[in-house]
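For reference, the structure is listed below as structure tokens.
The complex is shown incomplete by one protein chain, all other protein chains being positioned as in the whole.
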Amino acid sequence: MNAEVRAMKTAAEQALSAAFAAACDTLPGKGAVAALREDAFKRFDAKGLPHRRVEEWKYTDLRALMREAKPLAGPAGAKPKGDIEPVLTGVDANHTAIVNGRYEPAWSDFKDNDPGVSIVELFKFLADEPGYRLGETPGSGDPAHWLNTAFMSGGVALRVKRGAAPAKPIHIAHVFSGDAGAAMYPRVVVIVEPGAQLTLIESFSGPEGIDYQVNSALELVIGDGARVDHIKVGCDGGAALRVSTLGVAVGAKANYKNFAFTVGGAVVRNQTFVRFGGEGSEGAIDGASLLKGRQHVDNTLVISHAVGHCMSRERFKSVLDGESHGIFQGKIIVEPHAQKTDGKMMTRALLLSDEAEADNKPELEIFADDVVCGHGATAGALDEGLRFYLMSRGIPAKEAEALLVQAFIGEVVEEIAHEGVRDALMFAALKWLGSR
Amino acid sequence: MPAVQETVEHVRSIDVDQYKYGFVTDIESEKAPKGLSEDTVRFISAKKNEPEWMLAWRLEAYKRWLTMREPTWARVDYPKIDYQNAYYYSAPKRNVLASLDEVDPEILRTYEKLGIPLREQEILAGVVKPEGERRVAVDAVFDSVSVATTFKAELKKAGVIFMPMSEAIREHPELVRKYLGSVVPVTDNFFATLNSAVFSDGSFVYVPPGVRCPMELSTYFRINEANTGQFERTLIIADKGAYVSYLEGCTAPMRDENQLHAAVVELVTLDDAEIKYSTVQNWYPGDADGKGGIFNFVTKRGDCRGARSKISWTQVETGSAITWKYPSCILRGDNSRGEFYSIAISNGRQQVDSGTKMLHLGKNTTSRIISKGIAAGKSDNTYRGLVSAHRKATGARNFTNCDSLLIGDRCGAHTVPYIEAKNSSAVFEHEATTSKISEDMLFYCRQRGMSAEEATALVVNGFVKDVLQQLPMEFAVEAQKLISISLEGSVG
Partner (left out) sequence: MALAVGQPLGRDGNLNRLIQVCEDEDVALLEIKNLHVEVEDKKILNGLTLTIEKGQVAAIMGPNGSGKSTLAYVLAGKDNYHVTEGDVLLDGKSILGMAPDERAAKGVFLAFQYPVEVPGVATMTFLRTALNAQRKTRGEPEFSTPEFMKRVRETSKLLGIDQEMLRRAVNVGFSGGEKKRNEILQMAVLEPRLAVLDETDSGLDIDALKIVSEGVNRLRSPERSMIVITHYQRLLEYIVPDVVHVMAKGRVVKSGGKELALELEATGYAQFADEAA
């Protein structure tokens, strides 16, 4: 029951209230931004952390999974040696680092000077462009997103100008740095103007063994005729808790591809809200998760077709080992009059252990009649027949398994257009298999 | 079977607006005082001459119900139900009957209108046909009370107990006490708990070990009184190796006010037993503007308690203003099997939120779900289903197919499946599609001479064929006609 009276505040909720009261005057942004924070926190405070009785959070009970709210992370120190995101080593990209929730030019490595691209610190951007209305992208009615808006500490605004097509991917690296658990709330705005093209990589990483918390939000506005390839790489440390909200507003005749790759983190929720607001657009929202131990990873999608003549494809695969828990929730909404919508969703879960759990909730919510929509979902173990076949050819059991898992994951990873990123993620998948 | 043919004819001949069963029978009835209180519960229990344990059971449910809230998770929207503004018990007067002849002739006429073969002679007349191998024993529930149970004697010979629940409570307390509430606990959900407190009657079936019930059993429900809630309670037990097929049909007169229906059906199969439960639900759906109609909040659940047992639900849902119904299977016994076949049609302003739960607990349990939703008019049609395999459910298998068809651009079709695998050897497959009724198919049919409505009915009947096939033959024919009737006005 959603309408239930708020139960007693949990320790984490109390800590969040205290943290907001203490920090709201010092958090960046005045005027409209401060009012936005105030309002978001009020909304959050009324509902509290989402729990299992909140339908959208049914399988990720934050009230139970987030026992404490960590203090706000302080500024980052000096950049350590090496690449900021080792998984992407070898991918030729322009790197922008957001460390502990703040834009860190010193950590960044932005080689190209493309006049079609601008990257500005978030609050500078908001001050310079009062016309931009933060939080108007889909997904802003979610309690985790409110929390981000209340506490957002920094980030960047990336703009790709009309018709521009930066040669290299732009990588936004979210990094936690520190030796004790703390919370960071980065916020990123990406505007891809009409006719522009962008390959956007977002990564999340942090040290092993530190129980840091991330609540990130990215809002992406895609203009008419623009193309965006968006890859999210989740390589958080094994004790991290992360909730990322992605809101995408897609214009007409645009193309949006998203791939969410997750191997890291103790508790991860990637929530993606995409809204097709102009006709003739296409979207492909894909993902792969490789989980082990007691990892809990939730990929939740809401794809809204507000206008007709758009096509969306969603393909998610998860490999679950140990006592891991993989969740996929995907909802395709076809609003009234969004005729000629073509929406299809497919999810597959591969269970490698008896203790693993896969929960799937693919939903269709359809209010227009001239549509073709569907979803498929499967869950199961490795194909014994195939495993046996490989073994009969002399491949040892472990390798045969690895080969089959690789093929399983490969099917979706292959959908990534950028070759370098594709190879890097496939390599990460192999590494994961090697460490089993 | 001719009785069904008659039903179909009746459907044709009784032309009351769109809803063909919308007649009110004028009979005197005896009602409990309006409203719900401990006194109402005691009144019902007293009327039924119930033993003390039954009253205690009801009162416990009532107390529990007071602490519960109406669920809000389903995609249905309806005005607040005033539980104090309804009658919880309505019995035709003179309800102690020695034989059918004593049944109020008005009631018999009502059932005749509905095409229910109440008189055994009539049934027998229908049965003694060269190829007519099917016979149906009927327990008819009129408002709250079982009016007559036919074929009692022959069933008795086979050892099958088929009687109104109120009688079973008195005559077979040991069976009732053992099984009642064992599948749907008193505390299960708001509506089931309400039912536990105030249920008035329903059917009780017990099929002893190794017995294949010699005929199909059937209950026909009809809500007649204004402002009455109907709360039947049905309990069917198939003991080891037993088999029974049970049919349930429902109609209600047209009334401006909404009427509440909150039934509970519990099925139990022991080792190697099988129950096939078929429903054709055609309660009054309300008028085109959504005025009136039945609120149907039903809890149906089967427990495959024994190894290799099987429970199969088949439903054709065409009526009711609100349908809230999830016939489910608990697959507890190893190698047990659950099936759910559903056709849900909504038109006008109807709202359907229906589906199933398949809970795989035992080893090598299998389940199959075929759901066909058809939304027309300004209706909303939701499939909501859960398939879950628990830790120890090694080798669980599920196949789910749910398809939705949209007729017109003002309706909504929704699919909300929950698929939870907690065992690596579970294999779950789920597929769902939503599409518009094909213009090409309609044109093809019309080019061959069919009218728009005939073409739509034909295409829809083809769409639901996999489910229709699961129904006993005579029910399938009736269902097919019902589908055409409920789609009336959806074309053009």
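Order of writing sets the labels: A and B. Residues in every chain begin at 1.
We take it that a residue touches a chain if its C-beta (ideal position, glycine included) is under 8 Å from a C-beta of that chain, and two chains touch if they have at least 3 such contacts.
None of these values were measured; they are calculated from a predicted model.
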{"item": "Contacts of the hidden chain among displayed chains", "value": "B"}
{"item": "Hidden partner chain, touching residue among B:E431, B:E454 or B:E488", "value": "B:E454"}
{"item": "Residue of B:V316, B:C445, B:L471 or B:I485 touching the missing chain in the full complex", "value": "B:C445"}
{"item": "Absent chain, residues of subunit B that touch it", "value": "438-441, 443-452, 454-455, 458-459, 461-466"}
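Operating definition for what follows: only the chains that are shown with their structure count from here on.
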{"item": "Subunit A and subunit B, separation of their C-alpha mean positions in angstrom", "value": "44"}
{"item": "Subunit B residues within the subunit A interface of the complex", "value": "69, 71-73, 391, 404, 406-437"}
{"item": "Complex interface listing, subunit A residues touching subunit B", "value": "1-4, 55, 336-337, 339, 349, 351-381"}
